[in-house]
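My questions all concern the structure below.
One protein chain is absent from this view; the other protein chains keep their places.
== chain A ==
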Amino acid sequence: MMLGAEQLMIAAVSLMFFPIVAILCLTIVLASFGKSLGIRRTYVALLLRIFEFAGTKLAAHTTYEDESDSEDEDQEENPAESENGNGNGGHVIKRDFYLTVTRGLMRPEWEPFKKNFELSDICYFTKCGMEAIIEDDVTHRFNAGELASWNLLTRTNTGYQLTSARLTVLWCIGFLVRYCVLFPFRLILAAVAIIWLVVSTAFLGYFPPSPLKRSMYSRVSLMSFRIMARACSAVITFHNQENRVKNGICVANHTSPIDVFMLSCDNCYALVGQAHGGLLGLLQRALGRATSHVFFERSEVKDRHLVAQRLKEHVNDLDKLPILIFPEGTCINNTSVMMFKKGSFEVSTTIYPVAIKYDMRFGDAFWDSSKHGMVTHLFNIMTSWALVCDIWYLPPMQRQENEDAVQFANRVKREIAKQGGLVDLDWDGQLKRTQAKESWKQKPQEQYSNMLKVD
């Protein structure tokens, strides 16, 4: 009996072998030409319908639970919203005060009239502090974003799959499809993409710099990044492609290193960054052979003048590719745009902004580097449903005469946030790793002091 089963397995696998190889080859060929059969988009549309179904099942279950505990709270907050679990958009409170480094305490009543000190003055700071403890603008930007309804991934919400039998079945099917069918496919594609990139750039590296080399690199890079995108089941919609950059500096909001793959499906960029080891280092060196990028050793990163100088040299050389920079300096969870570092805005007066927005329902693209490394992150992406994103090329922006680099950076950030539907924040993305500075207290202190009447 065992032998019969073994024979059956061999026969089945060999029969499947040819169609699978055929599909892989078709994908690769299509990727090279930048064409698509539209299968991924149909798949995504189908997923949306399934999510809706799951959503209704969940809502039905949670309304039943919530009705059992009702206290006589004031019903001014929409009673209709409490049906959908928590329809408040994830908020616990309605904030009355905000505190920021640049604008101090934001409170409409605090006009510039002078008043005497009152014992009740501490209430403003106290209430603001307590509100911040309950809900602040920054802390949750460094965790994965919340979804309005479940997307059938336990990594997003545990326990939901146990809500109803149909959901459990759906989740199991989804799990099997993602891990046993999609993932092996995607892994092979990713391997092909990486090998192709490394090998072809190795050969290209032997050519001297020339227009021919540049155009060949362009073909090679587009091809491998497009295969890589298919390895993540990426459905990318590019908007306003007429604004695509040919030379100069391109800035974008940062969610994950995947951003580079997405952007490189449509255009070739020179990358800036720290030289890494491991897989990333291998890719960096491969890319570095075929065209010039701006990679720094760890020690050189601190030297801002050196960085600025290298960037300037690159930008001024019209034969070189446009530089892609992520001015936030770190990965944010794609619900907001944080402070842009002014470095790149000092180098060039023309900037080409790009806004990237991922649809979180199909998979979370955010790389939480404190939680997992690059390989785990790629694994997560390749076992999600898909990677759906919108990329907007914004028209180039010039630095005005009365603007300094910081104001210019803020202006560009505002445009990117507006286009991507992201929240525009003044906070520094480095707060992911470091504490807020003691000196940042100065603004609210100054503000309060200006209000006080002193003899």
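Following the convention adopted for this analysis, a contact is a pair of C-beta atoms (placed from the backbone, for glycine too) under 8 Å apart; a residue touches a chain by one contact, two chains touch by 3 or more; residues count from 1.
The criterion applied here is as follows: contacts and distances are computed from a predicted model.
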In UniProt, the chain not displayed here, chosen among "serine C-palmitoyltransferase", "Dynein regulatory complex subunit 3", "alanine transaminase" or "EF-hand domain-containing protein", goes by "EF-hand domain-containing protein"
Consider the whole complex, including the chain that is not shown, and state which of A:A60, A:V92, A:L279 or A:V375 touches that chain. A:V92
In the whole complex, not just what's shown, which of A:L119, A:A165 or A:C180 touches the removed chain? A:L119
Touch list for chain A against the chain that is not drawn: 66, 69-74, 77, 82, 85-86, 88, 90-96, 98-101, 117-140, 143, 146, 157-160, 427, 431, 435-436, 440-446, 448-450, 452, 454-455
